[in-house]
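Only one protein chain is missing from this complex, and each of the others stays in its spot.
For reference, chains read A and B in written order, and residue numbers begin at 1 within each chain.
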Amino acid sequence: MPPSHSAPGRTAARVMLQIALLLALACLPWFAEKYYVQFVARILIMGILAMSLDLLLGYTGLVSFGHAAFYGVAAYSLAMLTPAYQAAWFWTSFPLAVLGAAAAGLAIGFFVVRTHGIYFIMVTLAFAQMLFFLFHDTRIAGGNDGIYIDVRPDTTILGWKPFDLERYDQVYLLVLVLFALVWMFLRILLRSRFGHVLVGIRVNEHRMRSLGFETFRYKLACFTIAAALAGIAGYLSALQFGVVNPEFMGWHQSAAVMMMVILGGMGTLIGPVLGASAWMLLELGFQSLPVAGSIDLGKHWQLWMGAFIVLTALLLPSGLLGAWSALWRRLHHQTPALDADDPVAKP
Amino acid sequence: MELATFLIQLLNSVQYGLLLFLISSGLTLVFGIMGIINVAHGSFYMLGAYLAWSLTQSFGNFWLALLLAVPITVLLALTLEWLVIRYLYTRDLLYQVLLTYGLILMFEEIRSILWGDDVRGVSIPAALDASIRLTDTLSYPVYRLAISGLCLLVAASMYGLIQKTRIGMTIRAGSVNREMVQSLGIDVTMLYRLVFALGVTLAALAGMIAAPVSSVFPGMGNQVLIVCFVVVVIGGMGSVKGALIASLLIGLVDTFGKVLHVEVAGVHLLPELASMSVYLLMAAILLWRPEGLFGKRG
Partner (left out) sequence: MSPITHDRPPVRRALAAAAALSLLGFINAAPVLAQQPKLKIGMMLPYTGTFAPLGVAIENGFRLGLQEQGGKLGGREVEIVKVDDESDPAKATENINRLVSRDKVDVVLGTVHSGVAAAMVRVTRESGTLQIIPNAGFAPVAGPLCSPNIFRTSFSNWQSGYAMGVEMARRGKVKSVATIAWRYAAGEEAVKGFKDGFTRGGGQITRELWLPFPTVEFQALLTEIGAARPDATYAFFAGAGAAKFLKDYDQAGLRRTIPLVGPGFLTDGILEATSGAAEGVETTLHYGDGIDTPRNNAFRLAYAKTFKLQPDGYAVAGYDSASLLAIGMKAAGGDINRRKELYAAMEGATIDSPRGQWKMSPAHNPIQDHYLRKVIGNENRVVSVAVKALDDDPTMIAACRMGK
């Protein structure tokens, strides 16, 4: 990897670029139609979810197959905090939903972070399935028919309404702001001592423990934070579409987020976001394929999606981002050391 | 619950458990020996069922269809192993999940292109199409008993294969130390290929055998997949004995969870939470014995 600690000027340029990008995204509602604004909002929401999973997957090496559970818990929290045909208050429902996801993360994490490898995958799956069936098979929140949020949360504080969530463009801006906050939060977190310990745990947990780190606590804290961030995504998702159902926490949802993270490139922040965008654009693209001869290519979009996933797993071990940097390096006659660039190279 | 009803429910749970065992035995083998998580295992169950249906349609005989479907599945498994799976042996668990998840999507659509999306049925073969009268209203189909018999047969022969034969010894050794087996001049690549084919064929066989009672429909693989994971994890990965016991355990929990009524402080716990109880069992067992009931420690 090239010298990492770049000159202050370059750092400033990077920050400027990020701000410019954010501003460009913020302008979207003024020149794009409703559908596209909502589509980009969904990508950003999935981006938040994917980043939160990447904290576990890419940075700490905890392969959670039940991350959608926390996304769902927050979504259900909003639905259940919303009285029928009335609005919940944003300033209480949002923190409560995120806290709910964090609490679920803490409780489940307390049990699961003791396990390792494939068992960790399976226990996280088991807990997520438990929550799934709790909402699916009982009538506490509409069962498998799901539950609807008739009126979106109200944001009025003392008579002043900073933004109106019944308007799709303001929902989009809220999503964008929260996306930027989550991004900044994760950057700061990962640069801190805490973040370095997490990476250390992934590389060699035994060594970290012998260095005197209570790895259990770090992993539990990490699991809880990831759950809370997933909760932000869940809240926004429920808010945008006004409907929550058990599929929010189903294993297909967990798998899809995992795909997004790996597809984009684990162990980076931009990777999961790229993965989420690519995943959703591909889904849309494959579905709009034309009819060729006797076979409706668009109808069988899942075939192309599946083939794409298989090829990614085989050919792009470090995701789109890794492939991109390998290509970049080859163009610039650098040693194409793909493996060394693999952000999740094995210890 | 009357005694007769209780006994019949017991029979139901054993029968369901044994079928679960047949489906998940292949998964535990591939898991334990090759260290591969095959998320697409359920797809092979579906494939087996559709093969049984389409071959029975063409040849008019269920047994002949089975005879043809098994080699087709073996061939498919070998090809698949050669095409994609062999690249996974040295890769992280994540890529295995990723790749085999992609396979699920592909198999489901290929199924749709080849056989359509309708629900299909396979008739119970004439020789086994009878039932045994249990009470004045209830009887028990002979075919279901035959399935149970077959599952027990598979369990016994897998035990024999792994514990008593030379191949079994190599398999066991290979799962512990790949390099050592290789240095003894045994072709591990070939061994893995065979184990994968065996695992896939067991899933497909389960699909074929189950087709007459469960009917054949899109997405049938995904319905059993997660339960199979639970079986394998509870039993301990790679342990055939564990899979058998876990399957029976889940059969019991699932069956009685559905018919018992449990109410605590006015809140219905059962049968509403029957599906959840299976996962509760899994979590509890894993927290007590993280490697499963019969898994290797470490």
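The rule is short, and it goes like this: a residue touches a chain if its C-beta (ideal position, glycine included) is under 8 Å from a C-beta of that chain, and two chains touch if they have at least 3 such contacts.
Computed from a predicted model, the values in this text were never measured in an experiment.
S.K.: With touch as defined up top, name the shown chains that contact the chain not shown.
M.R.: Every shown chain touched by the left-out chain: A, B.
S.K.: Give the residue, chosen from B:T5, B:S58 or B:N177, that touches the chain omitted from the document.
M.R.: B:T5
S.K.: Considering the complete complex, identify which of B:G168, B:P271 or B:P290 is in touch with the unshown chain.
M.R.: B:P271
S.K.: Under the stated touch rule, tell me which residues of subunit A contact the chain that is not displayed.
M.R.: 1-2, 4, 6, 10-11, 13-14, 17-18, 21, 24-25, 28, 31-36, 38-40, 42, 58-59, 133, 136-137, 143-146, 148, 187, 190-191, 195, 199, 241-243, 245, 247-248, 250, 253, 267-270, 273-274, 277, 281, 284, 287, 298-302, 321, 324-325, 328, 340, 343-345
S.K.: At which residues does subunit B meet the chain that is not included here?
M.R.: Residues 2, 4-5, 8-9, 12-13, 15-16, 109, 112, 116-124, 131, 133, 135-141, 143-144, 213-220, 223, 254-256, 258-259, 271, 274-275 of subunit B touch the chain that is not shown.
The rule we apply is simple: only the chains that are shown with their structure count from here on.
S.K.: Which whole number of Å gives the spacing of the CA centres of subunit A and subunit B?
M.R.: Between these chains, centre-to-centre, one finds 32 Å.
S.K.: In the complex formed with subunit B, which residues of subunit A make contact?
M.R.: 57, 63, 65, 111, 114-115, 117-119, 121-123, 125-127, 129-130, 133-134, 136-138, 251, 255, 258-259, 262, 266, 295, 300, 302-303, 305-310, 312-314, 317, 344, 346
S.K.: Help me check something: in the complex, which residues belonging to subunit B touch subunit A?
M.R.: 31, 37, 39, 84, 87, 91-95, 97-99, 101-110, 112-113, 226, 229-230, 233, 237, 268, 272-276, 279-280, 282-283, 286-287, 290-291
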